[in-house]
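For reference, the structure discussed in these notes is given below.
A single protein chain has been omitted; all remaining protein chains appear in their positions.
Moving on to chain A:
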Amino acid sequence: MSGRARARARGMALSPSAAEVGRIQASPLPLSVALSDSEASSSSDHVGTSRISQKFEGDLSSGDAGCTFKERVGKIRREMMDLSVCTREKLAHVRDCKRGSSGIPVKLVTNLFNLDLPQDWQLYQYHVTYSPDIESRRLRIALLYSHTELSNKAKAFDGVILFLSQKLEEKVMELSSETRRGEAVKMTITLTRELPASSPVCMQVFSIIFKRILKKLSMYQIGRNFYKPSEPVEIPQHKLSLWPGFAISVSHFESRLLFGADVSYKILRNETVLEFMMDLCHKTGMSCFTQACEKQLIGLIVITRYNNKTYRIDDIDWSVKPTHTFQKWDGTEITYVDYYKQQYDITLSDLNQPVLVSLLKSKRNADAEVRMAHLIPELCFLTGLPGQATSDFQLMKAVAEETRLSPLGRQQRVARLADDIQRNKDARFELETWGLHFGCQMSLTGRVVPSENIIIQDHICQPVSAADWSKDMRTCKILSAQSLNKWLVICSNRAERVTESFLNCLRRVGRPIGFNVNHPKIIKVQENPAAFLHAIQKYVDPEVQLVMCILPSNQKSYYDSIKKYLSSDCPVPSQCVLAQTLNKQGMLMSIATKIALQMTCKLGGELWALEIPLKSLMVVGIDVCKDAFNQGMVVVGFVASINPRITRWFSRCMLQRTTADVADCLKVFMIGALNRWYKHNHGLPGRIIVYRDGVGDGQLRTLIEYEVPQLLSSVKEASSSTSPRLSVVVVRKKCMPRFLMETGRTLQNPPLGTIVDSGATRPEWYDFYLISRVACRGTLNPTYYNVIYDDNGLKPDHMQRLTFKLCHLYYNWPGLISVPAPCQYAHKLTFLVAQSTHKEPSLELANSLFYL
């Protein structure tokens, strides 16, 4: 990967501004920090000014279709684009009411705050032209802002488009101003639109306003969130600082405008990249230092010492040293050492360090040439965690302990932010000039639906704990299991003894649950990935039902090579177990039970079921995952139930270019699934519900315009008479709202099965939140469901409860999970392909849960 990044970078080395430092020098800090935050979200290129001005012709449009705005302003925030997609109006059965009815009401506190606006509040959008035309955005802004006519008004301006909360006296207003050079400039301000407060454009302007406010509260924007470096949480033994902060959003929920804030932490490494390199050099030795360095650093984000920018490390240029020169914007050559001394009074201590290379993509113009920035390691701080750190248990534990917040702790943080906003003079002033009033925290009423019964072979059980029925499982017979007659176990010589005792244990736990395990053929090999693979290639024949590998270490290459071979080249279910896991004293029984259940599933067995009131229902899960190996590729996974009981699953998976539409393969997958259903049930399913995960911001329209029609057409093609009815539900694990339950004086996570379908939902969507997990520590995140297409016409209550039921059916975990089981299966499948095999699994395995 690094090689490619480098090639990419090298290829661009010839571009004119070869060194970013020169660029920085030109603009010490973007002026826009304070005066035109609008640039970040609605950044319009002033190059296109003339083009834009031609389009307007001075007329006034008050409607606001998202797409036209997009054309005009260039880049609209992606999640805002989703808001203009109204799906509910097409769903007749929920047009009036989308709320469910069952369950016990529960009072919940949210992390949302009311933002009140005067009833007749409007946002006025103006277009500004300059005569003579001025190209410099900063000058355009400076001229407009300094004009007395506008100086006391609340405004957001990006150089072309001006937003005001008060209407100017005239539709077209001409102002004249003078540059300090004495040149007269005429500014023409033309009203183009009047926007109601519910318009997505207004949401964007509100976001800008809050961005300014948080900056006034001494927070810094990194990515989309805001952090407070003055109150860091320190983990010195791991060289980490955690900056507390918030993710914020302003949005229209049901009937009101709400400000949402959620706690977020930014992890910063308290050392410079140079120090990191030195440490690494010491650990790896010189010989493989450069490779190790590239492997660890490329892709990480750094903060520079001297400005507020963040950069991604795309490459390391070992041939450039601080004593080398680069060309400044004015054409003069200067060494990096001199430059930093002159510009920032910084003396570089290490003159042998290489430079980090970052490719700068223009925000304004996607086609613009990619430029390179050279950064000095000594002046860069690392953010985030290097890949290997995430497998450092001690470190992750330390981070988790510091960042995990109890429901009460979380509430206090958010309340403090609200308080700060209300107390800060500047912040209050900013809100007031826009006519906004920051109101109180919103509470709402949710419902807790009853817990579900689990059906096991001989009886229906009501689990002791709804969240985890592993104890209940231990003695119960599972629904169906194939017995394991011919199978292989591959282990290293060292692991022979533990393997033996494990196999004994496996047989012992298998019997009561109804899983018969015969004695396997045991093959002992040397401790290296090639030896394992070689043994598999040698001993696997068509009669082998399953291959178990006892891996000597969690080195990725063992797992990857085995999985790759056994899922595509020679399709046989496989089970990898770490030898280390089997050494855990006293745990062997429960480990063996878990593995036995997993093996049953891989062989096509069924563990438990739920009461599903709908007969002939197929549920489908779709997920998308980026390929870890190949940046331009994504893995699309599709998992569909193939029996009415929803216990057997069919899966398909495909690797495709990121540029291709996910929809393209869905049709093939869907037809495959319907065929399979037909074969098993001698008919088509009456209903299909698709749970679509892995949807990014701004993709909703694509989903509705391409994916849903593809799914529909495959369903229609399947039958000439009555085709199955289809529903499509978008599943999102990440969402802004959080719900906490008040109990006495404190706050708790809401109980399992809590559903919220009012207040924090969107008026234009058929959506709801569901809590289908428990957490003993920390705060729960609800899962957000948005029904974007619904032919089934199920009552909202039924849709919600069915979704809840589906969260019980993930066989890798005897308990509830945060998403419907088909989504989790699809996720597991894509993850396996994206991380390990990078190859589509064989169709022969499509009927089993081989990817568990």
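By our rule, a residue touches a chain if its C-beta (ideal position, glycine included) is under 8 Å from a C-beta of that chain, and two chains touch if they have at least 3 such contacts; residues count from 1.
Convention: contacts and distances are computed from a predicted model.
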Missing subunit (named according to UniProt) among the choices "AP-1 complex subunit gamma", "Small RNA 2'-O-methyltransferase", "WDR73 protein" or "Aspartoacylase": "Small RNA 2'-O-methyltransferase"
Contact with the hidden chain (one of A:Leu117, A:Ile209, A:Leu274 or A:Leu816): A:Leu274
Sole residue of A:Ser101, A:Ser131 or A:Thr179 that reaches the chain not shown, by the stated touch rule: A:Thr179
Omitted-chain contact residue, chosen from A:Leu112, A:Ala142, A:Ala466 or A:Ala673: A:Ala142
Contact partner of the left-out chain, one of A:His93, A:Arg224, A:Arg256 or A:Arg305: A:Arg305
Missing-chain contacts mapped onto chain A: 23-24, 26-31, 33-35, 135-139, 142, 145-146, 151, 178-183, 215, 218, 220, 222, 229-230, 232, 234, 236-239, 241, 268, 270-271, 274-275, 277-278, 281-283, 285-287, 289-290, 293, 303-308, 318, 329-330, 332, 343-346, 350-354, 364, 377, 379, 381, 386, 388-389, 391-395
